[in-house]
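A protein chain is absent from this complex, but the other protein chains hold their places.
Order as written gives the chain letters A and B; numbering starts at 1 within each chain.
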Amino acid sequence: MNHLGFKIDKVKIASFDFTCCEGCQLQLANKESTLPAFLGLLDIRNFREISSERYDDYDIALIEGSITRSDEIERLKAIRAQAKVLVAFGSCACFGGVNSLKNKIPGEEAVRGVYGDKTVQTMPSTKISDIVPVDLMIPGCPVSKAEVERIIVGVVTRAPNNLPKYPVCVDCKQKLNTCLFDLGEVCLGPVTKAGCDAVCPTGKTVCLGCRGPADDMNFPSFIQIVKEKGLSLDEMHEKLAFYNGFADFLDHES
Amino acid sequence: MIYKVISKTEFRKFIDALVKHNTAYGPRAVDTGKDGKPIYQFMPVTSADEIDFDYTVTHSSAKHLFLPYRDELSRFRFNDEDWEQEVRYEAPPLILIGLRPCDINAINILDEVMLHGPYPSPYYLARRKNTFIIGMDHLPLPDCFCKSMNRHTVNHGFNLFCSDIGDKYYLSINSSKAYTFLKEFMLEEPSYEDNCLLIERRKTIKQSFTTNIEVTGLPVFLDIEFDSPIWQKWGDKCLSCGSCAMVCPTCYCYSVEERFDVDLKGSSRQNHLYSCNLIDFAQVAGGHNFRPRNGDRLKYRYYHHYRGFAANDNQQICVGCNRCGRACLADINPKDVINDLRLERESCMICVSPSPDRT
Partner (left out) sequence: MHDMRFTLPGQDLNREPFALKPPDFQKKCEVMITDRGYKCRLTNIVTISSQEKLFLLRIINPQERELFNFRPGQFLMLEVPGYGEAPISISSDNSNHEFIEICIRKAGHVTSAMFEAKQGAVVSIRGPFGTAFPMEAMEGSNVLLVAGGLGIAPVRAPLYWIGNHRDRYKNVYLLYGAKEPSQLLFSYQFEEWKKVSKVELMTIVENPDASWAGRTGMITELFNDFSFDAKKTFAIVCGPPVMFKFVCNYLDGKGIPMNRMFVSLERRMHCGMGKCCRCMVGSTFTCLDGPVFDYWSVMNLKEAI
């Protein structure tokens, strides 16, 4: 394409998984209606969900998963050295994700619970920005394919697309959903970054904050609201800790 | 305007015929709240049985049927270095049943903004022209304050308006389209008794308001209170979540976004209903934010609703439906904010030294 007189090239992309379920990467192979067009934007260099070919020259690296082993740190640093744009892909990479639940219990206990007496090397689950600088974050559990498309198109057309800054409530109200607080539940929609199209509240499931905090969200007021409505603060804390996206706020609070 | 009465059973037949042959929206219970009361929304309906004619109030307004939350304004198609723009106004005919007087007044205010300004919007016009509005009166809820805003009655902006006078509706027919449809049904001329019942109904409605807000002189008042600490106080509660603006029948602020198609062969320009409470509403290129704090943005919303519009169009944009107050998790509502503002000033008045005695 030669829009505006400048040529738009495919981007050399690679995708890597660390400690995760690979569900976010699988999302990329979903949404068949736009899949051929989407793949048309990409020169896939390394992406085991899509192609068996492996090359080491890529510009964009998608990182799925959190870091839970020391060898992952070295691998991540090597990817960082090669990639021009490093993308934290999915909630695990962005915040530590569900994996971080194990950080709450002693490491040996976690290993014993899952692997029994087998020796397994592990460390607390860490988000990737604690280890290397991250250029872009695409949160979500799993990521939204529509949002990934938007962001990749932005990279390709040299017009970086930002995530929304506002909370999920905006999208939720636009779906004409009944507010889950009105049904007596604790929903993290008011403090969580929008962009998911409020899929969970639309399905009558509370938001668990997989996209992390909205910009400049009002945490003290949110706690106050949960209290005033007579809802469970423990439940709220449990939800806030689920994807580890609100770690900064929870640390601050205690 | 032509006045007729119709029995409720005949009215249902009329509505049934209309909704069977057209796209129609009416109030339906979508959930039951934790207080056990139904929660209503304007939803698509295909028969009169689906409509809750005696509903209380819908959670969201019907605004999005005129100003969709996300609307494609135009499409661009690229061909090498050139491109073509395609602008379409798609508005299939639509029937809207059960709007309250405040809702219809809200649409009249939107008409003012969208059609009577210097740049009339064809997108809005297309939808407005193709929408058939059937209004219905109701007894106010405890928190309705449309009477304070003088929006509890309406005399234009609808095709048909129904006042509940017992087992009949008193109809105000305001368009030939409505009359043409109604002719096929059993209408009666209003009797002396019907007229009395209508007046009685109106009186009951008027006397049933329990929430009142003093809005006299509010524009000037807001100017004086621009630096009042109460804005920070309410701002500290505000989640900046935009719920108030989404459910509001008159909030119309939007943002325009443009998106490439994934195949890069074209792009779509869309407007997206926004809210002045959202953090980046007043942010400019380069990052400067003119209203960085919650309190600033909350204040701005009140200014737009109670001051700005009054100054521009000689009317306040708020219709007093209190949907924002019900939707707000932090319990911010116009009554409390405005009363707080007044209280702040009045308590301050006490400190002012009394006028000198006349001698």
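Please note the rule applied: contacts are C-beta pairs under 8 Å (C-beta built on N, C-alpha and C of every residue); 3 or more make two chains touch, one makes a residue touch a chain.
What you are looking at is a predicted structure, and each value in this text was computed from that prediction instead of being measured.
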Hidden partner chain, touching residue among B:F11, B:Y25, B:Y40 or B:F78: B:F78
Among A:G5, A:P133 or A:G203, the residue in touch with the chain that has been omitted: A:G5
Residue of B:Q41, B:S243, B:S267 or B:N322 touching the missing chain in the full complex: B:S267
Among B:S7, B:T46 or B:N130, the residue in touch with the chain that has been omitted: B:N130
Residues from chain B at the interface with the omitted partner, ascending: 17-18, 20-22, 73-74, 76, 78, 81-83, 85, 87-89, 91-95, 113-114, 117-123, 125-126, 129-130, 132, 177, 181, 184, 223, 226, 252-258, 260, 267, 269, 271, 274, 276, 281-286, 290-291, 296, 300, 303-304, 307-312
Absent chain, residues of chain A that touch it: 3-6, 157-160
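Following the convention adopted for this analysis, only the chains that are shown with their structure count from here on.
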Interfacial residue positions of chain B with respect to chain A in the complex: 30-31, 33-34, 39, 41, 43, 59-60, 64, 69-70, 78, 80-81, 83, 236-243, 246-247, 259-265, 273, 275, 278-280, 294, 327, 329-331
Touching residues on chain A, where the partner in the complex is chain B: 1-5, 8, 34, 37-38, 40-41, 149-150, 153, 156-157, 165-167, 169-170, 173-174, 176, 178-179, 181-184, 189-191, 214-218, 220-222, 224-225, 228-229
